[in-house]
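All protein chains of the complex are present and in place, except for one that has been dropped.
Right after this comes chain A.
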């Protein structure tokens, strides 16, 4: 990025220092203003922060909540990946009667807000079965449908990025369509799209928080409802769980960078080996630039 400006000389260094001073002053000033506001509302009282030094608050409230978030994430991720491969392959099918309906399902699930979908699953299960699905089931179904559809598009883009020579060669040695997909195209598509896939899993992890709205007991529930109900410390508790969410997502993001580094760099001399043009580019810090939620 430093292509945008010169290596600073003496004058630029002076100017940078002045700007730095201004920035630091502004940040400190804003921090002071927020701090006094919190002070005025008694948010720095040690009684509000002490619960987080208590082991029982962690083992009794925060960790069970975290477990809820992680369970929903892992179960939905596994289901969404499976569903995504199925939809992605279905949308590339040579048979029109498979391709068109699958395409409609994918486009529909991507266009509908996830929260609306979760409401439908919960209310719809009551209307059809006479009793609502549990919050967990509703959240997992919603997350699977939405992220499965997004992942389907990622897989499809991955398969399309595999050079045609690869599938032509596979057909030429006598593999059938399903074998070409399974043995040649999908493995390369998944490798090429790994950063985008992990990026979507970060989105999925964040979206598990929507489960709180239908009373799923996750990390958000622990930080927003349970802990403030006992200690009336909503702001400290919200900050603590925010830090946990951020740490989880940065961890996943770092995984994306590592996986991307294992991808072979494009070699212009070999026409068959191009790095995928992923729809979700990953920048140097591991953020997916494509999927947004």
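Side notes on the structure shown:
Assume contacts are C-beta pairs under 8 Å (C-beta built on N, C-alpha and C of every residue); 3 or more make two chains touch, one makes a residue touch a chain; residues count from 1.
Keep in mind that, in the parts below, contacts and distances are computed from a predicted model.
Looking at the choices "Xanthine dehydrogenase family protein molybdopterin-binding subunit", "Amino acid ABC transporter permease", "PAP2 superfamily protein" or "NADH-quinone oxidoreductase subunit N", the name in the UniProt record of the chain not drawn here is "Amino acid ABC transporter permease".
When you scan A:85, A:106 or A:220 for touch with the missing chain, the hit is A:220.
If you put the missing chain back, the residues of chain A touching it would be 1, 3-6, 8, 12, 16, 19-20, 23-24, 27, 37-38, 41, 43, 108, 111-116, 119-120, 123-124, 126-127, 202, 206-210, 212-213, 220, 223-224, 234-235, 238, 241-242, 245-246, 249-250, 253, 281, 283, 285, 287, 289-290, 292-293.
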